[in-house]
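Note that one protein chain is taken out, while the other chains of the complex remain in position.
All chains are identified by letter, namely A, B and C, in their written order; residue positions are counted from 1 within each chain.
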Amino acid sequence: MSSYAEITREDGESTGIPSPRLAMWVFLSSEIVLFGGLIGSCILFRLTYEKWAEYAAHVNSMIGSINTLALLTSSLTVVLAHKMVQNRNYKAVNIFLAITILLGLLFLVLKGIEYSGEIHHGYTILKGPFWAFYFGITGLHALHVLVGIILNAIVLMLSLRNKRPQSFVENSGLYWHFVDVVWIFVFPLFYLS
Amino acid sequence: MEDHTEHHPNYVLIWFILVILTIISILIGKYIDNHVLKVTLLFVNAAIKAVLVALNFMHLKFEKVVVISLVVVPLTLFILLIFGLMPDTLSTIKW
Amino acid sequence: MEHTIDEHGSHGGFVSRYVFSQDHKVIGLQYLITGLIMALLGGIIAVIFRSQLAWPNREVLSPEAYNSFVTMHGTLMVFWVAMPVLIGGFGNFCIPLMIGARDMAFPTLNMLSYWTFFLSSIVILVSFFVPGGAVSAGWTAYAPLSVDARFTGVNWGMSLWLVALILEFASMLMGGVNYITTIFNLRAKGLTLMRLPMLVWMEMIAAVLFMFSVGPLIAGGGLALLDKSIGTHFFRVTAEGQGDPVLWQHLFWFFGHPEVYVVLIPGLGIIAEVITACGRKALHGYKAIVYSTIAAGVLSFVVWAHHMFVAGLNPLLAVGFSITTILISIPFFILSVAFGLTLWGGSIRITSSFLFALGGYLIFIIGGVTGLFLGAQTADIYLHDTYFVVAHFHYTFFSSIIMGTIAGIYHWFPKMFGRKMNETLGKVHAVGTFIFYNLFAFPLFFLGLAGHPRRYSSALEYDFLAKYQWIHHLATGAAIILVALQIIFIYNFFKSMFTGEKAEKNPWRATTLEWLAESPPVHGNWGNASPVVENGPYEYSVEGDSDDFRPQGKLIPTHVKH
Partner (left out) sequence: MLPENISTFGHLVDNLILIIFVITLMVTVLAFGIIIYAVIRYNRNSNPHTTYKFGPFISKIIYLDAAMIVFDLIIAYASVSGWAHVIMRSRSDLISEHKEYVDVRIIGRQFFWSFNYAGLDNKMDTNDDFIIANKLVVPIDTLVLLNLTSGDVIHSFFAPHLRLKYDAIPGRSMDVWFKATKTGSYEIACAELCGAEHYRMKAKLEIVTKEQYKSWLNERSGALSVR
């Protein structure tokens, strides 16, 4: 990202918000509307399709709950990493980032187990709108988790080679929190109601 | 470049509240049968958790208006999309 | 990764200087030229299927080929001409220069956005030659016609269309992130938001509108892709009534209407720049235009269902959407009155860019005003899906995409290439395009009033339409001449690029910041200086000034750290 550093002069922030953070928020706002469109269509399908509850019962809510807790804790560790960067305790930053990545991988592994369990029972994406939306939304969310893990991994690598990338920890943290917030809405939508 | 005056809320406490709320929502999912009440309670629970994460973990509390509007406007558009589509789907509902 | 910044901010060598360049000016030109090539392709497709309309019994095109040509004309023109040229081309080229920045906030992301767009145009062109032909369900691709191969025999074409569309949206999202961050953060000292030139305002509002509206269609596109490839029933109806085709229309038009404003607004921004520069007069009611454009942007999110008045929408909903649609004529009315007052009292230099801007302004008025017919839902019962709709959106699209863009090209050509375009050729091209465009599009209104449904490959089946076949002859003739006329522009564009008359820094003596830079600007735009802004964007003919314009700012030598 060196081309960014060389172009922006010190007064390159007319609004006082560092450009990477502003760009991340702009990107997240377009993501909100993307997931909004998907979840919106899901809610509307739910209203017009009476067999929804019957299929919803076959979803493994135990794994879902563990996943939610895993993502919540990973949100905590990534924001602690951001705090540690400001306190210049770079060893703690690496540890927290590593925990975040591990929790993310745990989420994906549990998701894999869950999918294979359901498909094994014959509930594939073609079974009906419930399963189509279930695999669609949680699949897209899992992809976002994967991208989040890669982002955090890059930041961890840069931090391990002591490049002190302060703003990257914050931005990958922002993205990770967004992925967690989406899961906060997806979890009750499919697993609890 | 980073303003160091930004104080950090007590993250572990926030995390604890979030875990409690998640457990509550799981209980709601299990024990409340009235469908409409269950869905609204779950949605309110999720909204509280989302606001908590956004304000504290994503430091929205300390951000300028520009960024806050970048979050609030898409949410209103999401609500708008739902209520724009609702009367259409209600007319074809096969309860 | 340290590297010396040479002429074009790259490691030397042709590839990284021109192909994978991170310089916003080069990327802007790449978008512009790709868009213009696609415009030519779209124009040729239009001429082909228009000749089928004029002489149906000659079997120029089979009905399936006609449908897919109409669809590809619509898709190419909206997504692969309007978006890249107006948002990608002028956005990339003009925004950093006009706000005094050295480059976009994220040059690498900017370069990535062009190449994603390039990939999407490859995918959409490949979809022509795929077995089953290109998609033939209208550029709106209404389900279940589009997502079920049984109905149109198009299998791969539709999947490629969806993939290309999602790629194009991804590239425009990357561009949008860049524009909003650049406009917010990288403004020169002293350049407050209310001193931004109108084109920068319009590009920002367009980027914000695109950011917030594209989500549902990417979601819808994903669902349609699942429907198409795997066979899920989101938009396809099963026996027990699963699946809802109207949901696709909702998702498409929730994105569709802000999208047509995303495409319209930068065109109006260019017209504002050209009118003030050639009219030597300040933009009248600058704040009114900014606020009314924002109001139009906000309103554009609540009008989408006026495309679906007769499409099984809950009738109660249609009342609300009709009122918001009619309300949206107010902001654009304020905008056009402001443009009119800007022209009044100026000392207007008739250059070819002014002729195009004037033509675009007049065509925009007709386009906007005929929208009232379609906004009123009782009239829409009769006029929906007829040629009246086709004429309406050709007028609104044409005013910004063709007239606005070409006005912008004639206006900024000296800044882009350091040479001026030939004025006499430009004027001939302007008058010719205006006349033959109106000859082509205006009769379509009467065809629509006669009740001629759109997307008909031949109208001779119906007696109440057969007597209007002469309108098809007139429209096709005018369309052929219109597309042929563009050769003047292409010749003028490429010839003056090398042999045009040398242009100095500020050929049009305009006030905005980009005219302080060299033509063509060096990498980093301002060399070892940086602009500081003192006064507003349109300070023309201020009383008591010897010169009839006051530049918006001046260059102060500063040391740029490499």
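Keep in mind that, in the parts below, a residue touches a chain if its C-beta (ideal position, glycine included) is under 8 Å from a C-beta of that chain, and two chains touch if they have at least 3 such contacts.
Predicted model, so just to flag it, every value in this text is computed and none were measured.
Undergrad: Please identify which of the visible chains the hidden chain touches across the whole complex.
TA: C
Undergrad: Have a look at C:48, C:449 or C:497 and name the one touching the chain we're not showing.
TA: C:449
Undergrad: I'm checking contacts with the chain that's been left out. Which of C:459, C:483 or C:533 qualifies?
TA: C:459
Undergrad: Among C:341, C:428, C:474 or C:532, which residue is in contact with the omitted chain in the full complex?
TA: Missing-chain contact among the listed residues: C:341.
Undergrad: Looking at C:55, C:118, C:142 or C:393, which makes contact with the chain not pictured?
TA: C:142
Undergrad: In the full complex, which residues of subunit C touch the absent chain?
TA: Those residues of subunit C that touch the unshown chain are 62-64, 67, 136-138, 142-145, 148, 151-153, 237, 241, 243-246, 279-281, 284-285, 288, 310-312, 315-316, 318-319, 322-323, 326-327, 329-330, 333-334, 336-338, 340-341, 343-350, 358, 361-362, 365-366, 369-370, 372-373, 375-379, 381-386, 446, 449-451, 453-459, 461-464, 540-541, 543, 548.
By our rule, only the chains that are shown with their structure count from here on.
Undergrad: Could you please state the distance in Å, as a whole number, between where the Cα atoms of subunit A are centred and where those of subunit C are centred?
TA: That gives a centre separation of 34 Å.
Undergrad: Approximately how many whole Å separate the CA-defined centres of subunit A and subunit B?
TA: 15
Undergrad: By residue number and range, which residues of subunit A touch two or more other chains?
TA: Residue numbers touching two or more other chains: 13, 15, 17, 22, 26, 29-30, 32-33, 36-37, 40, 44, 48.
Undergrad: Among the residues of subunit B, which ones contact at least 2 other chains?
TA: Residue numbers touching two or more other chains: 66, 73-74, 77, 81, 85, 89-90, 92, 94.
Undergrad: Please give the residue numbers of subunit C that touch subunit B in the complex, ascending.
TA: Subunit C residues touching subunit B: 184, 212-213, 215-216, 241, 244, 246-247, 250, 254, 301-302, 304-305, 312-314, 316-317.
Undergrad: Which part of subunit B faces subunit A closely enough to touch in the complex?
TA: 1-2, 4, 6, 8, 11-12, 14-15, 18-19, 22, 25-26, 28-29, 35, 38-39, 42-43, 45-46, 49-50, 53-54, 56-58, 63-64, 66-67, 70-71, 73-75, 77-78, 81-82, 85-86, 89-90, 92-95
Undergrad: For a test of understanding, state which residues of subunit B touch subunit C in their complex under the given definition.
TA: So the residues of subunit B in touch with subunit C come to 66, 73-74, 77, 80-81, 84-85, 87-92, 94.
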